[in-house]
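Step one of this worksheet: look at the structure below.
With one protein chain withheld, the remaining protein chains of the complex are depicted in position.
The block that comes next holds chain A.
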Amino acid sequence: MLTLRRGEQLRARLNAACRRYLAIKAEPKAVTVAESEYSAEPEYPAIRDMSFKGRKLQSAAEWHEEIRQVPTVEEKMIKINMPRYYGYKVVDLNDTKVPFNALPLTQHYTRTVLEELPPKQAEPGEEKVDLDATVKVARNDIIEALEFAHDCYKHQLTLLDTPPDAVTREQQLTQIIVEQINRSALQVLSAEYPHLNEVEIDYNPRHEAFWAVGGVDPPKNVVKSKKGRDWQKADAYDSVDRLVQYTGEPYLALRHRHQLPTWKTPEESENLTLANQLPRYKHDARTLGYSTKYQHAINVPGYWPSVNAPNFGMLSFQSRAHLQLRPQACGERDQLEALHALGIQSSYAWLLAQANYNGFNTYNELTYPLNTQTVITNGREWSFYEYQLNTLLVHGPHVDSNARVNFCRGTAPQPLYAEISPEGKCVDFNDGTLRQLLTLYINAPSIQRTPDELMPYVSGPTLRRAADYENPEQREFLERTFKHLASKRPRHLELPEIYMWEKLYKIDNRTRAMEARRRFFERDINPWKRTLDQHDKEYVPRALRPGGRKNREERFKKTYYP
């Protein structure tokens, strides 16, 4: 038997490989080649940036593309949550806290240009006469509603042993006032403005939105870790992304099937110089007084995903009760800025959540603008905001390069009435404020888009929601996972805890060298890095197992994570 030596073996293998390669190369020559394969100008594939930073950007872009490709709305949200079992660390924006000097941060985080409007004067023309008549009709109704609300709440307070605190009192009273005013406004206007008949009303809906913001200075530990590596020293101070979660509960929100008309053209919305002039809050949000928490990325505009429902926000009434808790020393100017910040945050978050139900998210850019109107009120003072959402990209390099900006225009708070007299009568009712409120109601949602135009990133007409899946098991799985994420219930597997004695005697000072290292922090396990699908699968009892009792392959239920 002929035994080849090692070198000869290798040579033989190389020869074989070369022959095969040549054969493949030669093949196209033999067959006729379509002319179109060749072009006069050579077309090379794009040169990829193979530096560390370039690869990082590339992999991020690939992940964003993966999210875009995911077919249904629910799955997209699960996909965003896949990297973290215990949720992301997010900056907690909410409607119960606006710290001092929060406007620059708000504008940076939402990429919003703010235009302060003077209180609206009556516009000349036919519209004015029209509205004048309506205001006259609505006026008495609303005064009566106001008096009723105050009377009603005064009575409610007498029934309580201990009166609630000032914030709760304001919230409860304003809830009654807003509901009553909304009722009478709809009553007066709906005959003349048919779109109000199709409006869906949410009482105390849940508005939540998640997004990523770039251009924030890195925290100390990141700088330190990068400075410790020679090849990363130069990038130690590169800005990082921050994840943001807004949580709010307006008094009332109105939704409609169609979208509100836009008030900025696409040309106006795309302005890089304007985008670069926006304030940039580079410090950590905690330096202002915002807090951080761990939670899943959740987008909820007040309802669950559904097709052909009133999916577009028209008007929301936000609370300003918690502004009472701000220190007096903030001053009037900052109070106004806090209202603006609240208006911007709530409008942006609601629109982002709506966009999310149409398949967009913080990583996949909007293809059409979205509009909404927001009212911030405590029953007496009313401020009115209009918001146009043009872009969702604020993360990573987009914070510098994205030319699109969002717009918000709003007024300072105006009183609807001066006071309620001790006899329960409304004093100095302000028709101007009422007129402005009614103009928000009569702003008819007129933009209607085809489903394909509305949801370009959602699979197709037969598959838009998780409910459209044929497989019942998959449908149930997605529904359950989605609702579980949105419920904010703690995960089944609790986060492991580090006890104080362990921190002192095991982590900070290694005093127990002889002990077995069994705890997660001794085994280099970071529990926060656990991914959403890292859990035991559900067991299928033998009696219910498809393929018979002996089928070991399917003893665990399938999972359908995107």
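Quick notes
Quick note on the criterion: a residue touches a chain if its C-beta (ideal position, glycine included) is under 8 Å from a C-beta of that chain, and two chains touch if they have at least 3 such contacts; residues count from 1.
By our rule, contacts and distances are computed from a predicted model.
For the chain that is left out, the UniProt protein name among "Centromere protein M", "Origin recognition complex subunit 3", "Geranylgeranyl transferase type-2 subunit beta" or "Large ribosomal subunit protein uL23m" is "Large ribosomal subunit protein uL23m". Residue A:511 is the one among A:450, A:511 or A:534 that touches the chain missing from this view.
Of the listed residues A:42, A:118 or A:327, the one in contact with the hidden chain in the full complex is A:327. Screening A:179, A:200, A:284 or A:502 against the full complex identifies A:284 as the residue touching the chain left out.
Take chain A: the residues that touch the chain left off the picture are 99-101, 217, 219-220, 282-284, 287-289, 327, 329-331, 334, 504-505, 508-509, 511.
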